[in-house]
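Heads up, one of the protein chains got dropped from this complex, but the rest are sitting where they should.
Which chain is which? They are A and B, in the order written, and residues in each are numbered from 1.
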Amino acid sequence: MNDTGRYLDRMRSTAPLIHNITNYVAMNIMANVLLAAGAAPAMVHAREEVGDFAALSQALTVNIGTLDPAWAEAMATAAQVMQQAGRPWVLDPVGVGATRFRQDVCAQLLALRPSVIRGNASEVLALAGLSAGGRGPETTDTVDAAEAAAADLAQRMGGVVAVSGPVDYITDGKTAYRVANGHPMMTRVTALGCSLNGVIGAFAVGQPVLEATVAALAYYGLAGEQAAATAIGPGAFGAAFLDRLYAITPEDLTAGAMVTPA
Amino acid sequence: MNDTGRYLDRMRSTAPLIHNITNYVAMNIMANVLLAAGAAPAMVHAREEVGDFAALSQALTVNIGTLDPAWAEAMATAAQVMQQAGRPWVLDPVGVGATRFRQDVCAQLLALRPSVIRGNASEVLALAGLSAGGRGPETTDTVDAAEAAAADLAQRMGGVVAVSGPVDYITDGKTAYRVANGHPMMTRVTALGCSLNGVIGAFAVGQPVLEATVAALAYYGLAGEQAAATAIGPGAFGAAFLDRLYAITPEDLTAGAMVTPA
Partner (left out) sequence: MNDTGRYLDRMRSTAPLIHNITNYVAMNIMANVLLAAGAAPAMVHAREEVGDFAALSQALTVNIGTLDPAWAEAMATAAQVMQQAGRPWVLDPVGVGATRFRQDVCAQLLALRPSVIRGNASEVLALAGLSAGGRGPETTDTVDAAEAAAADLAQRMGGVVAVSGPVDYITDGKTAYRVANGHPMMTRVTALGCSLNGVIGAFAVGQPVLEATVAALAYYGLAGEQAAATAIGPGAFGAAFLDRLYAITPEDLTAGAMVTPA
């Protein structure tokens, strides 16, 4: 992958409408991340309209952070609309290993074949049935340990699996990449992982899903690196991160992306 | 309207309690906007208490952003309390054109005669029955195109309609104003429109609703202009915007307001 920046350029040129069914912690920052990046976010979840709204949207993201049964039903309804329309949808299985409830909901969502699954190593291992995984939203496993599980999951699902960590691993089960962009301060601001799902969804609109996901992760990590260069703590970092998402050009991304074949 | 600043001064002198039933994306920033401006926010929605709490509040705001049926019922209950008490309440019909569900809920809320409706051009057109309107929370129509619909809606409802845009249009169906304050960066931070409803509600407590709404929009737009003068991106802008809401004095507002009769 050479010209990483063109994926950002194309995303911004269409400013896609991204429908997000996410957790209460993430909603505000996720919307701000998408606006800063150049996409158009919307959050809609009621049974009465979630399918109608999905049909208007160019991509969907689903995050099980503050789950309950009504929201799980909305997720499945919207995901089904996207699957049938052949439009991308992204699943973030937050804390899937923590409770039986999360495992059951994720099993239902996997059957709707997400275009991209993004999680930390513990979540990907738990989703692949290989680990009890993590404590809540945190990982207790390394990215390396989740590579085989990610490839297996991608093949079974016919989609892309992205394992977030110090160096991300992204695979469609055949081809794989590593993205070394990012900064530890990103783990000190809540819901930055959740918000990344929206950026992945936006990049995946009308672009090859594997490469779009890689480019989204490089863009996001690059913004984190640049923000951390000036921020003295997580408060300043949170604001600077949005400023960098807004300011990074396609040329900046092509120059700064640290993508290698895996 | 000359002395715009006095509306801000009177609002701050009473620090009114504003009851907000709004979307999950907006709740935090809306509370921060109200605190920075000098009002007292509260968010309450349960059927078991929403009417009791409305009865304690000086104004109510309703925003249908992340709607579901239980919340729609709470909105109607609280709005009815305000209508019967003769206290102001503000309706923000976010994305009303996007789904049938939103249209039905808005029809019920319109029957409770909001004191102020604030939306973008597409939302006001959709509410007036003249357009399918927007894609989610975004507008695809111009403010000019919504002026006649706004006046018609204001007359039918016996209230004020404010159309947000590069230049806002505010009318009670007889008198109309334009407010030219504001900055495009305000559209790159989520829920600033939603949060404005709270400021309108606070200004409308004990003051003439049309002029109070105009003054609130001028104040809000002025804070946006001032924040944009120093901010390099939406992250810095979000913080600076709260700082300006906090710092602007009544004299600043009178001097900086760009209000003209329409």
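We adopt the following convention: a contact is a pair of C-beta atoms (placed from the backbone, for glycine too) under 8 Å apart; a residue touches a chain by one contact, two chains touch by 3 or more.
Note that this is a predicted model, so its numbers are computed, not measured.
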item	value
Residue, one of B:60, B:112, B:242 or B:257, that touches the chain absent here	B:242
Residue touching the undisplayed chain, where the options are B:41, B:93, B:165 or B:182	B:41
Hidden partner chain, touching residue among A:86, A:233 or A:261	A:233
Hidden-chain contact residue, picked from the options A:102, A:183 or A:244	A:102
Chain not shown, touching residues in chain A	23-29, 65-69, 95, 98-102, 135-138, 187-191, 232-236, 238-239
Missing-chain contacts mapped onto chain B	17, 24, 27-28, 31-32, 35-36, 40-49, 52-53, 56-57, 70, 238-247
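The rule is simple: only the chains that are shown with their structure count from here on.
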item	value
Chain A and chain B, separation of their C-alpha mean positions in angstrom	33
